[in-house]
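Presented below is the structure to which this report refers.
Every protein chain except one is present and positioned as in the full complex.
Each chain carries a letter (A, B, C and D) given by its place in the written order, and its residues are counted from 1.
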Amino acid sequence: MAALSIRDVSCVYPAAGKTGQIHALQGINLEIEQGEFVVALGASGCGKSTLLNVIAGFIAPTQGTVTLGGEPISGPGADRSVVFQKHALLPWLNVLDNVAFGLKIQGKNRPAREKVACKYIKLLGLEQFEQSAVYMLSGGMQQRVGIARALTSDPEILLMDEPLGALDALTRERAQELILKIWNETGKLMFLITHSVEEALFMGTRLIVMSPSPGRISHVFDLSFNRRYLATGDARAVKASPDFIALREKILQIIFRDDEGTHHE
Amino acid sequence: MAALSIRDVSCVYPAAGKTGQIHALQGINLEIEQGEFVVALGASGCGKSTLLNVIAGFIAPTQGTVTLGGEPISGPGADRSVVFQKHALLPWLNVLDNVAFGLKIQGKNRPAREKVACKYIKLLGLEQFEQSAVYMLSGGMQQRVGIARALTSDPEILLMDEPLGALDALTRERAQELILKIWNETGKLMFLITHSVEEALFMGTRLIVMSPSPGRISHVFDLSFNRRYLATGDARAVKASPDFIALREKILQIIFRDDEGTHHE
Amino acid sequence: MNSTTRSKSPSALLILRRARAAKPGQIYGVPGQGDSVLISFLVIIGLIFFWWLFTTLGLIKPLFLPSPQAIVEKFLHIAADGFTGSSLLVHVRISIFRVFSAFFLACVIGIPLGLWMGMSPIARGIFDPPIEFYRPIPPLAYLPLMIIWFGIGEESKILLIFLSVFAPVALGARSGVKSAAIEQIHAAYSFGATRWQVTSQIILPSAMPEIITAMRIGIGFGWTTLVAAEMVAATEGLGYMVLSAAQFLQTSTVIVGIIIIAAIAYTFDFMMRFVERKVVPWKGRT
Amino acid sequence: MNSTTRSKSPSALLILRRARAAKPGQIYGVPGQGDSVLISFLVIIGLIFFWWLFTTLGLIKPLFLPSPQAIVEKFLHIAADGFTGSSLLVHVRISIFRVFSAFFLACVIGIPLGLWMGMSPIARGIFDPPIEFYRPIPPLAYLPLMIIWFGIGEESKILLIFLSVFAPVALGARSGVKSAAIEQIHAAYSFGATRWQVTSQIILPSAMPEIITAMRIGIGFGWTTLVAAEMVAATEGLGYMVLSAAQFLQTSTVIVGIIIIAAIAYTFDFMMRFVERKVVPWKGRT
Partner (left out) sequence: EKVIIGTFGDPTPSHVAIAQGKFVKATGWNIEWRKFASGADVIAAMASGDVQLSELGSSPLAIAASQGVDVKLFLISFLIGSSESLIVRNGSGIDKTADLKGKRIAVPIGSTSHFSLMGALSHWGINQKDVKIIGMSPDQINAAWAQKAIDAAFVWNPVQSVLLENGKRLISAGEIAKWGYPTFNGWVVNPKFAAKNAKSMAAFAKTMNEANADYLNNKAKWTADSTPIKQIAQSTGAQASQVPTILDGFTFLTASQQGAWLDSHAADALKRTADFLKANGRIDTVSKNYSPFVDSAIAKSVQ
């Protein structure tokens, strides 16, 4: 039985303004095993965030079911943590308290939660910044804090909605490698949304390409570039390899086609 | 004689806070001919924007001279237009008036300036939006308006500071192609700053890679990928070609090295 | 078993307190989601009903709170016969005249001055000390000085209102200067703009949203100060009406006056919002 | 020839008006760059000098404007001997007591109520109509009602100040609820937080910057209303001092009172800014 099972999920938003209903998701089927790294890619508005919100429990699907370990999801829960693009840290807490925030919510006492938090702070290389104010950190560091926080509650699934979108190119590449390292070490089920084809190919074990209007999964690819990176440690070589480039071009073509179809601008 | 000639330019910012002086630029020499497309690439803080501001005339260099057509630059002028990353459009004017804004500043009457503006509005594919409010447009459209506006005053040089940084991947690729098309048609001297190695390689005829502390030009590459694109019209093929990938990797290596040297985060 | 009970510390209370996943189109957990118009409407009806009930049952003396009917009657009566010899229209007109002329003057002087202060350290140096000094002082406290200096005629009344409007308007215009993005300013300069062109075509329009907000705040202040201005030696005006009716324990007239003042203040504010939407439709959208 | 003259419409005037490229470290064309402290200082010195000059030369009667010396003397005199039988300290203390207790009450009631209004459409529906109704009404206009309802003791004075502080504080807290980013709220919920935990650990801290701003505005309003509160049947307080001195044309006492009021208002504001820096150091930095 799959860890996360999305069956025939549809999501219809009521009319925004005067226009008709928006079919953000339609007939989504997806079975994800523990330890998979699923990456969702697709033109803007194709329903990626909606799908993530359904998994996270923030939105109830109009149709279909989502089950986690066999049990239906009916709201957010500590078994699924979310890493957001931005704004999700708490500026009134320092790095340590931000990371330990989830445990505080769950009623752990201070020594217990700091012990766990410190473990993930170390894992993400934030040791020197434990006492820093989060708003003083660079964007890349902030994202690391966000990831550390999401990991503390030891969720079964880590959901990430364009977590690296706001970072500059270099910081982004490093963050990609860091996330892969963590995935490798923890073996968690990861679900990541990105706009970057390269990032998607590099990170996922499975790539789902989505198309808009109605939002659906148009292509699925099985990937192994991340394994290759983890084996060699040379991200650049992976990203420059001909099969990587070839697949990248193929997927870009798919997306461009989608995009022209919807007259997106 | 070069159209734009930067000779031995240094730029030292006074101490920010308690730290010492910042050598944002040191010993920059650059001769750019009319019709060239120069792209500057480099880690954050290596002085790219400072260099652009010196050329634009917003900053006087601490040392050295910048001449345009043999005459020293002593302030901003209509011969050099700037396209900014954001915030530079005027929300109280519609698209047409935004594009015509430079001509209005220069005292052209309404029919004259609308004629010119319409030309560039057409060139950038904004015909249907002439009367639209700029704040209703998507980010990609807004950048097109910014480019159209910069072109109206028929500058000798078009300076662009990360003009596409805020756009999503697809929009960005299209905008790259559009800028190349315009460059090809107008033959202007273009100076573009970007964080994306791929963008840099794709667009420039000359790539300058800058290094920080002090800000200097560490490498210069002559490029012809843009010509190849203009000849074939197939951007994806260019970006996937082995020589493109190889050079990309080489440059990424250079930048990563720079970056590690400065403990950037 | 649902996801809630799967969380680490399940409890019946927790489940009750936790919301379920939102329906599509709603965003989960947005605080305060939901419409309150109906409740407000019911509350207003309810308040008026209890007001009516208690006063009609005689549980509250009209001296303290007249009945709603009495208020309406009093309003009709004042509207028909006026108050102390002047018609209601005259009272309303003179009050509006005072507030508006003070507001107009404050804008005509305060906006350019504020812009100038924003643009020039010299202007800032000159006008900052006096404005910052008088700004926190309650108008009622300097009302005596106004009367000693400018007498008990219209001048001192309008000046008092003017001063209370002037500071927020000038300071709003001053800080509005900072609204122009440096990119916008640079864009203009790189087209060869003069300082004057930058001021009139970039800085002024950019400052407009903040100026209009300041004007809204200013007119609110002006309206608040009106009553103080009409406290001394007025013979007409809504503030005068309220205060002098109070001297005769005419609670119903006081309440009618208060309602009229509130209504006009709302109308002012509504107008300013309208102006805002028309003049700076881009506000908050860039 | 420089770049200016290379532009399309060169003119001597243009060149004069256009700035040259800024030095490194300065940003070109930022409006209002430059320090104004020195000028302000000179202006203050100058104003006091001319005040001294004109009053000492007898060009202005002390009734209209007493000399600076006279003000200082009067201040020392009041500080030593008090005013109408109460020492200056007593006047200051009672006024501060009134404003602070009203402010305290307004915060204790207004902040939780405002948060509740932000969190619940029901609370919003119930409390919106009364708050929005009285908010635009000048406190002076309902002062007569306060007196009839609550008398001439401390209750009505503190209540009047309370009302003027309450609305901005409650509405500030209410709109502060919106400051929490939905991502922050979602993050908390996905750790299994209850509504109460989200309110206390996400929404309240997020709202703090806005609440503190509202408190600053509120205390300013309270201070402004103090004078109105001390208008009727007061025997002590700074507002009483100013108003009753004015009745006897004691211009110097009026000015001393005004200066003391301004000084305390500044101190209040300064304290609030201090609190702001301590409590919400992240304000404007996220």
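Please note the rule applied: a contact is a pair of C-beta atoms (placed from the backbone, for glycine too) under 8 Å apart; a residue touches a chain by one contact, two chains touch by 3 or more.
All values derive from a computational prediction rather than experimental measurement.
Contacts of the undisplayed chain with the visible chains, over the whole complex, involve C, D. Residue in contact with the omitted chain (choice from C:39, C:214, C:246 or C:280): C:246. The missing chain, though absent from the display, is touched by one residue of D:39, D:94 or D:147; that residue is D:147. Although one chain is hidden here, its contacts on subunit D can still be listed: residues 63, 144, 147-153, 156, 232-233, 235, 244, 246-249.
Although one chain is not shown, part of subunit C still touches it, namely residues 61-64, 74, 81, 83-86, 147-148, 151-152, 232-235, 240, 243-244, 246-252.
The rule is simple: only the chains that are shown with their structure count from here on.
Annotation of subunit B and subunit C: jointly contacted by A, D, touch as defined at the top. Identification of common neighbours of subunit A and subunit C yields B, D.
Averaged C-alpha coordinates give centres for subunit A and subunit B that are 33 Å from one another. Chain geometry summary: the mean Cα position of subunit A and that of subunit D are 46 Å apart.
Residue numbers of subunit C whose C-beta contacts span two or more other chains: 4, 7-9, 18-19, 27-29, 186, 189, 192.
Shown for subunit A are the residues in touch with two or more other chains, namely 57-58, 75-78, 80, 106, 153.
Chain-to-chain contact here is organised exhaustively, every possible pair of chains being in touch.
Of all residues in subunit D, those touching subunit C in their complex are 4, 7-9, 14, 17-19, 27-40, 42-44, 47, 63-64, 117-122, 124-126, 128-130, 133-134, 136-142, 144-145, 147-149, 177-178, 180, 182, 185-186, 189, 192, 194-196, 198-199, 203, 220, 223-228, 231, 239, 242-243, 245-246, 249, 251, 254-255, 257-258, 261-262, 265-266, 269. Residues of subunit D that touch subunit A in their complex: 181, 183-184, 186-193, 197, 201-202, 205, 208, 280-282, 285-286. Listing the residues of subunit A that touch subunit D in their complex gives 56-58, 75-78, 80-82, 84-92, 101-102, 104-106, 133, 135, 149, 153.
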